[in-house]
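The complex is shown incomplete by one protein chain, all other protein chains being positioned as in the whole.
We call the chains A and B, going by the order they appear; numbering starts again at 1 in every chain.
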Amino acid sequence: MSIWEYANPKKFITTFGPWVMPLMVVAGVLLVVGLGWGFFLTPEAQNFGSTVKIIYIHVPSAFVAINAWIMMLVTSLVWLIRRHHVSALAARAAAPVGLVMTVIALVTGAIWGQPMWGTWWAWEPRLTSFLILFLFYLGYIALWSAVPEPETAADLTSAVCIVGSVFAVLSRYAVLFWAQGLHQGASLSVDRAEHVADVYWLPLMVSMAGFVALFVALVLMRTITEIRARRITALMARAERAEAVA
Amino acid sequence: MPELGQYAGVVLSAWGVGLGLIVALVWASITRARRVKAELERIERGGS
Partner (left out) sequence: MRALVLRDLRLALRAGGGFGLGLAFLLIIVTLVPFGIGPDRALLGAVAPGILWVGALLAVLLSLDRIFALDHEDGSLPLLVTSPLPGEGIALAKAAAHWLTTGLPITLAAPVLGLLLDLAAPARLWLLLALALGTPALSMIGTFGAAVTLGVRRGGLLLSLLVLPLYMPVLIYGAELARRGAAGEAVTTPLLMLAGITLATLALLPFATALVLRVNLR
């Protein structure tokens, strides 16, 4: 028994297919509890008034947006090293989810920044880094859809993902050097002093768990879809070849 | 409905955008999954 057994597309579908719906339900329950708790039962914060409630959408989506890219980096490496198609397809499946999460983080942040900082947008390290992340997602997805040959597309996008990750980290530090911060400190960190207060922390944790469960469910479902789509193209190509011979 | 005070519009629009995008993403994923699955079944049953 090794983890690589699940690289077989059939095995992947039969193993993880049944997980999708339960995971969706779990994600739904966690989101309803976490978001509901956060929306209805938490007090207003001293300086932010009720806008503090945006944290329950903003922080989890940003968290998922970054970690989706890390997941894509890992699966891209697995594809380049071990050439498991499922791995490449999982990276492809995760990209649009990461893109949407990036957009959510950016938009909720802008809406929050307007009354709080007095501006929709500031050229500020965290915001700029997220904008760059957004551009990387766009390029990655565009490249996937531009290359028709699946194996070539997987190789090229993996290379771009890896090179892009290095440059994303570089940009992060370049941007830190380039502009001063306006953004709040980390809402979540190992350092307890930096944390948000406990009243907000618990519902936030539940929301985060909900977002993560949703991400996993979506990526599994979309990976299975990609496997099936790949099979359709393969079958069509085979039928065409058979026709050409006959 | 909790009292949102002067920031009601801000909070509600942020939640609306966030939840709306998530729902759209889930919906798009599910419909595409269904369509592709049906298509594959059709082709495999077609025996070509």
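Heads up, the rule we're going with is that a contact is a pair of C-beta atoms (placed from the backbone, for glycine too) under 8 Å apart; a residue touches a chain by one contact, two chains touch by 3 or more.
The structure presented is a predicted model; accordingly, all values stated were derived computationally and were not measured.
For the chain that does not appear, the touching partners among the shown chains are A.
Only one residue from A:A45, A:V74 or A:V160 touches the chain missing from this view: A:V160.
Within the whole complex, the absent chain has one touching residue among A:G28, A:P115 or A:G139, and that is A:G139. For subunit A, the residues in touch with the chain missing from this view are 132, 135-136, 138-139, 142-143, 146-147, 149, 152, 155-156, 159-160, 162-164, 167-168, 170-171, 174-175, 177-178.
One rule holds for everything that comes next: only the chains that are shown with their structure count from here on.
Contact residues on subunit A toward subunit B in their complex (touch as defined above): 24, 39-40, 44, 49-51, 53-54, 57-58, 61, 96-97, 100, 103-104, 107-108, 111-112, 114-115, 214, 218, 221-222, 224-225, 228-229, 231-232, 235-236, 239, 242. Those residues of subunit B lying in contact with subunit A across their complex are 2-8, 10-11, 13-15, 17-19, 21-22, 24-26, 29-30, 32-33, 36-37, 39-40, 43-44, 48.
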